[in-house]
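Only a single protein chain was left out; the remaining protein chains are all shown in position.
Chain lettering (A, B and C) follows the sequence in which the chains are written, and residue indices restart at 1 in each chain.
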Amino acid sequence: MIRVGIVGATGYGGRELLRLLCAHPDVTVSAVASTSAAGKQLTDVLPGFQGLLDITFETFDAKSLAEKCDVVYLGVPGRESMELVAPLIQAGVRVIDLGADFRLKDTAAYQEYYGTTHTQQELLSKSVYGSAPDNRAELKTAQLVAGPGCFPLSVLIPLQPLIPLAKPDIPVVIDSVSGISGAGRTLNQIYHFPEMNENVRAYKIGVHQHTPEIEQELNNEVLVQFNPHVGPYTRGILSTITVRPTASIDFEKCYACYDNEPFVRVLGEDTIPDLNGVTGTNFIDFGWKQDARTGNLIIVSAIDNLVGGTAGMAIQCMNIMFGVDETSGLRLGGMTI
Amino acid sequence: MIRVGIVGATGYGGRELLRLLCAHPDVTVSAVASTSAAGKQLTDVLPGFQGLLDITFETFDAKSLAEKCDVVYLGVPGRESMELVAPLIQAGVRVIDLGADFRLKDTAAYQEYYGTTHTQQELLSKSVYGSAPDNRAELKTAQLVAGPGCFPLSVLIPLQPLIPLAKPDIPVVIDSVSGISGAGRTLNQIYHFPEMNENVRAYKIGVHQHTPEIEQELNNEVLVQFNPHVGPYTRGILSTITVRPTASIDFEKCYACYDNEPFVRVLGEDTIPDLNGVTGTNFIDFGWKQDARTGNLIIVSAIDNLVGGTAGMAIQCMNIMFGVDETSGLRLGGMTI
Amino acid sequence: MIRVGIVGATGYGGRELLRLLCAHPDVTVSAVASTSAAGKQLTDVLPGFQGLLDITFETFDAKSLAEKCDVVYLGVPGRESMELVAPLIQAGVRVIDLGADFRLKDTAAYQEYYGTTHTQQELLSKSVYGSAPDNRAELKTAQLVAGPGCFPLSVLIPLQPLIPLAKPDIPVVIDSVSGISGAGRTLNQIYHFPEMNENVRAYKIGVHQHTPEIEQELNNEVLVQFNPHVGPYTRGILSTITVRPTASIDFEKCYACYDNEPFVRVLGEDTIPDLNGVTGTNFIDFGWKQDARTGNLIIVSAIDNLVGGTAGMAIQCMNIMFGVDETSGLRLGGMTI
Partner (left out) sequence: MIRVGIVGATGYGGRELLRLLCAHPDVTVSAVASTSAAGKQLTDVLPGFQGLLDITFETFDAKSLAEKCDVVYLGVPGRESMELVAPLIQAGVRVIDLGADFRLKDTAAYQEYYGTTHTQQELLSKSVYGSAPDNRAELKTAQLVAGPGCFPLSVLIPLQPLIPLAKPDIPVVIDSVSGISGAGRTLNQIYHFPEMNENVRAYKIGVHQHTPEIEQELNNEVLVQFNPHVGPYTRGILSTITVRPTASIDFEKCYACYDNEPFVRVLGEDTIPDLNGVTGTNFIDFGWKQDARTGNLIIVSAIDNLVGGTAGMAIQCMNIMFGVDETSGLRLGGMTI
């Protein structure tokens, strides 16, 4: 059994992780740590775990966590991970960070998009970007994994194999719609039910922090015009990606890299996914349309932002890190299958 | 491994069952049968199962199913189960029927509420009503299990222990709201998205077929006024139950029967559940309020109609029938935990 | 033209009122007052009114409002109306209060349910409960109108004519489901989109402040068991009302009082309304079912909590008060007609 600790389990990402770990056959949840909830029963804070997990929140203590756990997940607010990772790594426990602090290798970009200085450049250089299809080999021995953003995963998996064929001077246009869980639990007038219901919002156009993350993982070979939206539902991202190819594409060859990926479902040309197939699952589904009239290729991908886009992918990384079946705990079908 | 067959997997109940069975560690799905889909790949009909289950629909054949399976689930339309159960039982395989044909012991009530004659009275007398908390002992050896209705489960579990204390001459008032998945996949103008969205509907007041089922399982000791509704969401039933007690109630004693039930969460007085804790789970949550002013007791229960109200309960029954851990495949937390 | 002032237009009730008044052919909006927004353009605070209403918020000043307006609506938080009404009435302007301060004639009940002392008993005795069908004559000359609660209107209109026929010793059971706009604009974790979406909640069972209001307007001849709920949508209340009649009811005679009511649609026996017919309108629709088996009568009513349940009814009262066509500004059909 993999002994798992979680620091910060009360946001949507951390809760989802804990929910999935409860059903994971190769995992024991050994510790949950939280500054605000230390000393409380998990079920006092998150009553939905009654009957699933009987554990008490402890104060964050790197040594204690390293003794009890083989791996520690961090689900803390942005910028806090920077402080917590170093002592954990030093204490000898492997770390998977659900947050954004260790995703961008370029600290200037981090400064620009997150508004704060990166204080852990050495650790940053050792972190592995936690996309299982892209970095499976490095994950096996990674000490620190940076869980990707949900929007980037929805874009990178269909796009990475095609980038050599995209025109470098014309930005790839990415219009994504996310469920509101992507905006987190913090209260905000715009996410008050009556103001988000029956509504769609575009936000942070051109300045969203996932922009440099996407470009980094595309080797900075293209610019991306990332237009994020939220829609009136809880889970799932649909990304519509418009690319101008330089030449005709052999999709079978391009996407052969995913033939044995357990959670990447390449639906093929003219088969466009929706969220029904992925909600509640670790799958990413994508298909595409070639528009001969305009010369564009349009790819549509679907992912559950909390599972395939966050907690499920983080568990898949853990499975790889510890050598258990990569699909363990993740053989879940869509809630509207 | 329990070898499982499913007849009729394309309705919402059957799909959900299949979805849960894919993640069940003690189960192999050995056969799926369907008249309309025979010969087709499961994933041609239900593409969401790509990467989860590689199997082909076969024609219904009782002997063949009995050879391949330890238990067969029926997820067929009402009235069809009557024809299929007899040959399956005769061929020696145990059967769990998700439908309504074997729930009502009173064939006159069946005739009245389902509009057709019951042709299998002998089998009916042997069927076990598939409520794990109520009939655990009988389930161990049951050959035929009648999976309960979703509304009845939401009502019976909180109400059964209290019935001796309810006034017999004043009907118990049950106002339930179900998600639209409870109405099934068949197209209907009233469930077309724009006509059900932002809407709530009452339907079949006083004539819903779950009324006699609830009364039967309350030993016909009280009348129930069952007022069913559907609301603008997919999954979950919230039942608000108004009872006039004859005397003060010792709830701790009454509900002690659930102390060791793995999926019954008795929240207690003044703790009212909502759907967040149960959606996607096999739990039933309930709490209550004593209204001294009116003399009423109001109980509120929450259940996922497709899991705790159908497929999850059916799996729990199977776990009992085959002696595996009763919670196997069912340790799932709420989608909004 | 009726010159109208509004104090407190930023809550959902006040906004809806302003929205409807913009389209009212016999109304000029002469003043909007707000402590927090004084000096700001209305459209700076509520940008949706661009192109509809060009006006600046002023500080509350009773004399000034009385000069500019024939009637002032109050859409302020609970308990604040008590302070504002007296100077307005004294300054000679008629007042329609959307809030709860002048609904309950019994100040002890007000104290119990609203948690504060009523300081304006004299004004209270003069206030008219603003239900047009019930109090049309009094409204014509009313100086102070107490706009009813949204839940009470959904219940009183179908129930008032029947009360002489209900058993007095058995409480009427009222299960209502409201859209989330009924809970107001104030942020609350339980109304954060991802936590209310796909959810139904019961709340304040037995202690909701609309309970004594309903009983008062039923002349305290029956007790009501009021079980309020919120569902995952924005507007509309569906109330399911279970009554035990003492004798058979001549519905045609009972409901003849509504034959000429412009906004009461009596659908009749076995015709059950839903919200589609009323959302965005001033109508209340209701129908009923007699359940011979249980001896109960079940009435279902539908209303838009913000229009027929608040702002629309308040405008209908104003139309009566000022002798214009009672339907003026209110001939609106359902958003899903």
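A few comments on the model shown:
The rule we apply is simple: contacts are C-beta pairs under 8 Å (C-beta built on N, C-alpha and C of every residue); 3 or more make two chains touch, one makes a residue touch a chain.
Values in this document were obtained by computation on a predicted structure and should not be read as measured data.
The missing chain, though absent from the view, touches A, B, C when the full complex is examined.
For the chain missing from the display, the contacting residue among A:Ala183, A:Val300 or A:Leu330 is A:Val300, taking the whole complex into account. Within the set B:Asp134, B:Glu198, B:Glu215 or B:Asp291, the residue that contacts the chain not displayed is B:Glu198.
Residue A:Val200 is the one among A:Ala38, A:Val200 or A:Ala256 that touches the chain missing from this view. Checked against the full complex, the one of C:Phe57, C:Phe193 or C:Phe283 touching the unshown chain is C:Phe283. Interface with the hidden chain, as seen from subunit B, comprises residues 12, 179-181, 185, 187-189, 191-194, 196-198, 232-234. As for the chain not pictured, it touches subunit A at residues 170-171, 173, 175, 177, 179, 194-195, 197-203, 205-206, 223-225, 227, 229, 231-236, 238, 240, 242, 244, 272, 274-276, 279, 289, 291, 293-296, 298, 300, 335-336.
On the side of subunit C, the interface with the absent chain consists of residues 15-16, 18-19, 22-23, 25, 46-52, 198, 234-235, 262-263, 265, 276-277, 280, 283, 331-337, using the contact rule stated above.
Criterion: only the chains that are shown with their structure count from here on.
Distance from subunit A peaks, on a Cα-centroid basis, for C.
Look at where the CA atoms of subunit A average out and do the same for subunit C: the two points lie 46 Å apart. Those residues of subunit B in touch with two or more other chains are numbered 198, 234-235, 276, 335-336.
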